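Only one protein chain is missing; all other protein chains are in place.
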Amino acid sequence: MGIAVIGGGVAGITAALDLADSGYKVHLIEKNAELGGKMEELAECQMGLSPYIAKVENHPNINLMLSSELERLSGTAGDFKLSVSGNEVGVESVVLAPGYDIPEVAKSYGYGSPDVVVSLDFEGMLKAATVSETGELVRPSDGKRVKKLGFIKCVGSRCQENEICSTACCAYTAKEAWEVKERFPDIEIYIFYMDIRVFGKDEELVAELKDKYGVKYIRSRVPEVIPEEGALTVKFENLEKGTIEKLDLDMVVLAVGLLPSKTLSKLAEITGVKTDKYGYIETSLTSPLETSVPGILACGTATAPMKVRESVAQASGAALKAAGLSQRTEPIPGQEEHKYIEVGDELKTGVFICGCEGEIANSIDIPAVVERVSELKDVVYVNSETNTLQEAMDAIESGIVDQGLTRIVFAGQSPRECEDIVRDACAGAGLNPYLLEMVNLREQCAWVQGPKDATEAAVDMLKMAVERAKYLEEIPVERYPVIPKALVIGGGISGMNAALGIADAGYEVHLVDKGAELGGGLRESTELPGPGGEQAADVLKELVDKVTANERINVYTKVKEEKVVGRAGSFKAKIVAEGSAEDVEIEFGACVIATGARRDFVPEGYFGYGKEKNVTTVSEFVKMLAGKLDANTIALIQDVPGEGVTARYSSIEVVDSALKAKEKNPDANVFVLYQDIKTYGKWEVLYKDAREKGVIFLRYDKEKPPKYEDGIVSVYDVIFNDEIQIKPDLVVLSTPAMPAEANERLSEMFRIPLKNGFFMEKPERPKMVLTPVDTVNEGVFICGSAVYPAMIDECLAMSSAAASRACVLLAKDFLETPAMTSVVDEEICVGCGVCEAICPVEAIELTEEPVPVVTFGVTTVVGRTKKVAKVGDGCIGCGSCASYCPSSAMSLKYFRDKQVYAQLDYAV
Amino acid sequence: MKGVELKSGDLEGLFKGLLDKKVVDSLILPHRVGNNVAHMMVTDKDKVEPPVPAIFAPSFSVNAANVVKGWLIKEKIGIVAKPCEIRAAIELIKLKQMDKESVLLISVDCPGAFTNQDYADHAEEIGDWVDSAKIEELKGKGIAIREACEICDKRLADVGDIGIVRRDGDNVVVVGITDMGVEALSAIEDISLEDKDIDRSGEIEKIASEAKKKKDALPEISSVEALEEFLRDCIVCKNCRDMCPVCYCKECFFDQPLGNPVGGDLLNIAELRGAIAVPANQLMYHLTRVYHVSTTCVGCGACEDACPKDIPLTRLYPVITKKVQEIFEYVPGKDVEEPLPFTVYEEEELEDKLR
Amino acid sequence: MSINKLAYYPGCPSDGTAVDQDMSTKAVFEKLGVELVEVEDWNCCGAAEVEDPKVVYALNARNLAIAEKEDLDIVTPCSICYYNLERSNKALKADEALCTKLKGIDSSLDYGGKIKTKHVLDVFVNDIGMDEISSKLEKKVNVKVAPYYGCYIGRPPETAFDDPDNPVLMDKLIELIGGEIVPNFNYMKTVCCGGPLMMTRGDIAFDMARKILDVAKNAGADCISLACPLCGMMLDGKQADIEKALGITIGMPVVYITQLLGLALGIEPNKLGLNKNAVDTKEILGKVV
Partner (left out) sequence: MPIKTWELDPNFKNEIMGEAGGERLASCFQCSTCTLGCPITEIVPSYNPRKIIQMSLLGMRKEVLSNPDLWVCLICQTCTARCPQDVRIADVLSAIRRIAEREEEAGNLKIDSPRPLFDKAFQHQLEKYGRLYDIGLAKEYYPKKEGSFIKGMKAMMKDYKDFGMRMFKKGKMGPKAMLAPKVKGRAVIKKIFKEMGEE
């Protein structure tokens, strides 16, 4: 049996890989002929996703069913029968990831002018501008250079046809604008918006766009684009001047919203899962991944509109839940031990050029390249017959076995996509995988060079590679056992959920928390936002009971410090707890950080908080709502400044409590003072409800914050363009969330960078996050409000994802030590210690050796010691030390200076 | 600040006291040799010779830090030197080429200095001390201080453990800058320390603004082509490296086969490209070196003094490295506890700066 | 063709300023073989001036009830009449209390919610169908047309039967009969003609009508086609007044779509009232071949 994943977009791919990598049989069902979903259409995303696609395509545990659709589903959790385009598949659980579609655009936006494009198409244009002759961004209609570019947000969302907010558009618009500005700084950009719903890094990006790049953010929902005399005219309200202004643009990008995939309703019908009133698969705040049918999980934009980051987190989380219902049946790839042939000094280089299904062969004259490369010294074999990665791998394997090749040069698609696969092929044939040199002939040559230069460039690239290959050395590959246990730091909702996830997968978990009791920040909450009226205490109790009852989870409370050393698969820690005489020593293979966020920022001094007794915070207000509400006029002030960041739930909480106040006391005058209402996704409905119930929203500018003096709140409403005064009985402040105190210490210990005090995920492509819970420190995962102050459903999805990622690691028996580590030439090392200071993983230490000191050529004084750098376990091969070391005593295996110089000599 | 006001003649006693009380095992201090001034290492207090004012003499021979570089020894050495030398020593401590505990750094006010040769040639006229008026007067006679000193904005004795500040007339103020410095001074019997708060901010500003004016007036090297032209005469003798106090590699990259291609290597490259410039690596050598010292260069000008081809290297090294240091908001040698910028910067911070 | 008989609601201007529309509508339906039975003793729909929706619903309940007795769906050539009939029809079908109340006022307001209300344009394209019309065409109307739809064809959403921003039903008919749609007129198709303000803010109304006429002229149109008597009065009847008030010359013929369609069906121009349009239509007639 196994698990069926339906949908081959980013969510489906992520879920499939997490499952397949941990030894489950996966049937990946995609209706299209290719994987990638909507992401395939986005240039930047395509690049980011393609390595994963290549991995799926070559994964032994994945049964890839392309151009296939689910036709029937019967049975129950643990024993489903699926009929997929005529084939019968039996699985234990199902993950639904059908993705999204985009709404139809109102005709008022330019009546199909070619210069009005939707964001997806604009990505394509940006990519085309990269490879075009001029490298300029030009208008589709007449090929003229774009000088003024407009983005219109909320097209097809937050409207009658699609009531909810599409969540992703604000951020992707900002990123597209950023990319345009980076590449074409002269283009003027205007972004028309209603609310800017971005958080964290995206928030900073928007600020940067406004301040540094001069991007004009204009608050007006532009309803029409009129093509007039070679320009696209839009009108907007200049709120400050109170006038309607016209602007002529060269091109308009419509940030269209997201709708549930067109296939979803059929899928829901077949599987029996319930959909909500918007057509998304119904999930809940406290179980964001489970559908109404046990055994069927849902993730990504099938459950609600969301960004890639959240989709991927949900996908990993859903994978974990699906795995919990299934049995591992498959071996885990890469766990077999290799024996490599001794290559000695013999140089027999084989060059393999893959046509990449025409993508390379179309623009490069491959026979000409083969002819020139064959002439090179040491090249004994050239193969250009292959067209797919799989064919190429077969050719390499037989080249090594039959021809006795000792160096392999592979030219094809980007190493990002296929390096691991090609190395495995070498290793499989018995050649040390580091005797391989990769050439990115597709992305770096065929796609970017004009047809004239491509062949010449390809020859040069191959010559450089052949030259470098000469100097490659065998690097021993060592393995060490994985300790099948995990440490979870933080006993809040995220930490407990992660611990349960890992424990349910069969691994022992150590769960540590600084508090005396489990529960974390949620213990301070009462009623959860939304119409459900769920009580935080009930949600918590259920989790705490499960954790306490779980035999595989060891709970440690009142923990002051965890002293962790080691690397992925093999960590050790001392747990220092308050009031316990002895530190507990534990071992584990993976760690999940779930420290949560703090809500205890005291807005002392803001709006008289602390002095005036009618000034309170939202969390206090929510508690007041449980009792009798006397206040007749209430002013809720959103985005009160202070240290910390805006939480995802901050605006939701304000709107929710305003609504609840109004429901409790319909005659009350409830005002919400805000900068941006950030009720993303389905939460938009709260905002609508609040307005309809009579809550009054007043928008202020950051530069002109509201004031509270003599019992009067004064606010300059920038939409109304006038000062409005309120005499409130109660002033409610929404304060920023702050990172957990432990983050700083954990960041240093684990060498995971923080941003504004919150943990940063492993950086991917600049525009997207595909590994939201992975960190630069392999084996350490992050989730929940330790990453950003998140909503409960996000915390649950993220923590399931972190557990899933941890389980992928723990499922392995062995890990390989990284091969490309740093080495020190002790003779040259001068012991300055800069490498030690800059090493991101503390893998270098300075050792002292006694040496005589020589002055003026004479040994005058016997010195104490000489310091020499030593590279220890844990080196991740980042190369920081080698690039800094002034005397080149440090170098990186596989990137030895002489190897690089050999290549450069050909290049220059 | 704890310190004491003395006659400059009393400094002799102070140095003797440091040796006598075993505060230091040895002292390196400038002394007069004929018409010139050079560094001397003294272990016997009786060999501390008058006239001590030679320590203020506006002469620059080698950077004292370059002398003691790599002395990782138990014994404690006191170094009496100009601020740029002391600052270089502090950088070397950070780079673990010296031990903080085994040096006592004593900086002295510096009016700017002449090259060894210029000073020797005009010792009479120049004397033991020059003020700005005198510098101008001498300039009129064609006797100019080094360009490195002209653009130097850190000439006051406010670094190291102890500072020796010149006052009007014959007086000096000796202040303890670090705890180690205060302790050292307290050990000397004849001296009783009192609170000495000397505000020299006005002076510092004046020096900085003049130095900046001078620096801005220097011809700029604004392109690689201009740099190639600037370095045209360089013979890659590596003297600049050898005299540089903060160039600390045990085995320089340019002494290794990759950095110093010879014979067959060069022939191979020449064959590949058809022709190559010799001596090879002229540009690469200086670019690598300027990168290596980019945060640590104290602008002492030793490189220029060392150049046999009279290339005005001041216009390259201190000028360019200062720009880098401004990006990192780093002043080399200011504080021994301040980490090297390369080891602590966050990539994003840098992005902000460079934008 | 599924329709052969409809109740006809001519609307108030059919007796006067839009008699040409009335004539052409009747003629065209006759030619297409659809019998029109005028709603007996129909009353005004409330136009734009009766602002209280409940009064509008009541007024139209009477018209609807009359047609319902004949068991016929109602068709009207007037966009405002259509809007009022249709929204009343919707409201009455949805609101039982309202119906009961109206019944209490008078038995003639007892409407059972059984019939549909239609605009002629909708009937032509969607009910009779392009194929049927095409089969009856006798002439080619070789004119360049600016198709002007006005307000109530694509708006508001609940009564609309075409796209609010780029309606196409009239375009389809024009193309079918051999006419050409002028470019660059699209964005004027649905901008209000100003008619409702004619009596109270004539200045604004003139300004708005002029814009439509200007754009059509600049686009090179031989005529504007429309489907609403108020638009007709504003753009055709008042065109000379606009020219006088604003000191300009326009001379843009304005015809009802029923008139154009009638020409293509080979109907005598005078039977279509083409001699009654305020701006002379001779040039257009010359292009019918």
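Order of writing sets the chain letters: A, B and C. Residues in each chain are counted from 1.
The definition used in the following text is that a residue touches a chain if its C-beta (ideal position, glycine included) is under 8 Å from a C-beta of that chain, and two chains touch if they have at least 3 such contacts.
The shown structure was predicted, so the numbers you read here are calculated from the model rather than taken from an experiment.
Asks: Which chains here touch the chain that is missing from view?
Replies: It touches the following shown chains in the full complex: A, C.
Asks: So which of C:Lys69, C:Lys93 or C:Lys276 would be touching the chain we can't see?
Replies: The missing chain is touched by C:Lys276.
Asks: Tell me which of C:Cys192, C:Leu246 or C:Leu285 is the one touching the absent chain.
Replies: Considering the complete complex, C:Cys192 is the one touching the chain left out.
Asks: Please pick, from A:Ser93, A:Ser220, A:Thr301 or A:Ser880, the residue that touches the omitted chain in the full complex.
Replies: Answer from the full complex: A:Ser220 touches the omitted chain.
Asks: Can you list, in ascending order, the subunit C residues touching the missing chain?
Replies: On the subunit C side, contact with the omitted chain comes from 12-13, 15-20, 41-44, 46-55, 57-59, 62, 105-106, 108-109, 151-152, 154-157, 160, 164, 190-192, 194-197, 199-202, 204, 207-208, 237-238, 240-241, 244, 275-278.
Asks: Provide the residue numbers of subunit A that touch the chain removed from this figure.
Replies: Contacting residues on subunit A, toward the hidden partner: 106, 108, 154, 158-160, 194, 219-224, 235-237, 242-244, 633, 669, 671, 677, 687-688, 691-694, 696-697, 699, 714, 719-720, 722-727.
Convention: only the chains that are shown with their structure count from here on.
Asks: Taking each chain's centre as the mean position of its Cα atoms, how many Å separate subunit A from subunit B?
Replies: Distance between chain centres: 49 Å.
Asks: Taking the mean of the C-alpha atoms as each chain's centre, how many Å separate subunit A from subunit C?
Replies: 56
Asks: Taking the mean of the C-alpha atoms as each chain's centre, how many Å separate subunit B from subunit C?
Replies: Going by mean C-alpha positions, subunit B sits 93 Å from subunit C.
Asks: Under the stated contact criterion, what part of subunit C meets subunit A in this complex?
Replies: Contact set of subunit C toward subunit A: 157, 163-166, 186-187.
Asks: Using the touch definition from the top, list the residues of subunit A that touch subunit B in their complex.
Replies: Touch list, subunit A to subunit B: 212, 753, 827-834, 837-838, 846, 853, 855, 861, 863-867, 884, 886-889, 897-898, 901, 905-906, 908.
Asks: State the interface residues of subunit B toward subunit A in the complex, per the touch definition above.
Replies: 70-75, 95-97, 99, 248-253, 256, 258-259, 268-269, 272-273, 292, 339-340, 342-344, 346, 355
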